[in-house]
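The complex appears here without one of its protein chains, the remainder shown in place.
On to chain A.
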Amino acid sequence: MKLWKRTVLLMLVTLLCALIPVGTLSLYITGKRSLNNAAETYGRQLENGKILLEQFWDNSKYEQMSETGKKAYMGFQFQRCCGSGMALIDKKSSTAIENLTDYKVVGIENLGLKNEKDPYAYKIQKLGKKYLLLQKVALSKPEGYEVLSVREVTGLFTELRQTAVWFAGIYLAVFLMAGLFIYMMMKRTVEQMEKLQEVAEKQELLMGALSHEMRTPLTSIIGYSDTLRHVKLKDEQKDRALEHINREGKRLEALSGKMLQMLGLYQNHAIQMEMTMAGDLLNHVIDMEKEQAEKKAVHLKMECEAFSMKMDPALMESLLINLIDNALKATDAGGSIWVKAYEKAGKKIFEVSDTGMGIPEEELGKITDAFYMVDKSRSRKEGGSGLGLALCVKVAEIHGGCLKIESRQREGTTVRAIF
């Protein structure tokens, strides 16, 4: 099982362990208190009955009566002082002499109250589905008798049971909610973590590619300078060596420039969006690239609809320049490059198309990766660093757009930036 699942399970078990004792305890306390209340009420009634009976009882009269008279007197006095729900018990025979309860009194000697003196002491007896509250108090007059109170408290227990069901329901709901919440939170955390890991892996890959890209020119630079120091060379060889050192150094410089640009893009605060006319942007870019195109004898043409867009002009410029540079590198003398800006289906599109060598289909997916080059030796010769398209994708992303590349080998490539 994965760690996050185990964590969720552990948290839920802990929650359950906390909820169950709390619920049981509160239920027990509620039940105990309502029982005590009932016992107090009924105890007071019992106490009152006892006091009355003792007040009205005339021992001297009782002694002079016949057996039947005695019985009748006792019954009369008991009914006068104690109401329904009580029974008069003869201690010697443990039988009910007068019974005003709805039940038959059996085996009263085994009642086993905790404290016989306490009039509020009680005992619960279960009789079928009924719960009975039993209390007992001894009489001082007539001696040898006691009063038993039998009250039904089934209602209390039903109520308690209902409370328990409510408790269970609420706790279950809380438990499920908490469980869901924890699960979702953990899942999101884990997803975030995986995403971070992915980014870190990508970064590592990028660093690996970067160090390789830096190492190659450095190998040449160190190698040639070492050769110049140690080896006796002809003058033309010396010139060649210096030329190589110079070119590789420039390559490193270009690479570091592009890297800095990339890093700048990752720190978004430098971006300034403003409304810019597409025509102005294109004119500016064409002006900058004209010279290079003429040098390579490539026709550079533009076509533009009048619309404006919210953008960072410097970034958009670098995007277009990168695309045109790529097109220039891929196009041989006599070819042509079209730079277009138009609106289609509510989307603003910047397009750079060339009649160059094109990109093999299987490479299309990889060319936007940093440091990926389709033809390494050709690209190197043209001074490519393999970062241009990666940069373009990032710029398009910042403007909420994307890059679409279409290409046919030996026919040309079309790159559209769609916003």
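The criterion applied here is as follows: contacts are C-beta pairs under 8 Å (C-beta built on N, C-alpha and C of every residue); 3 or more make two chains touch, one makes a residue touch a chain; residues count from 1.
Everything below uses one rule, namely that contacts and distances are computed from a predicted model.
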item	value
Chain not present in the shown complex, as UniProt names it (candidates "Pyridoxal 5'-phosphate synthase subunit PdxS", "MurR/RpiR family transcriptional regulator", "Stage 0 sporulation protein A homolog" or "ATPase")	"Stage 0 sporulation protein A homolog"
Hidden-chain contact residue, picked from the options A:101, A:163, A:216 or A:292	A:216
Residue touching the undisplayed chain, where the options are A:79, A:94 or A:227	A:227
Among A:240, A:301 or A:347, the residue in touch with the chain that has been omitted	A:240
In chain A, positions touching the absent partner	212, 215-220, 222-224, 226-227, 229-233, 237, 240-241, 244, 247-248, 375-377, 380-381
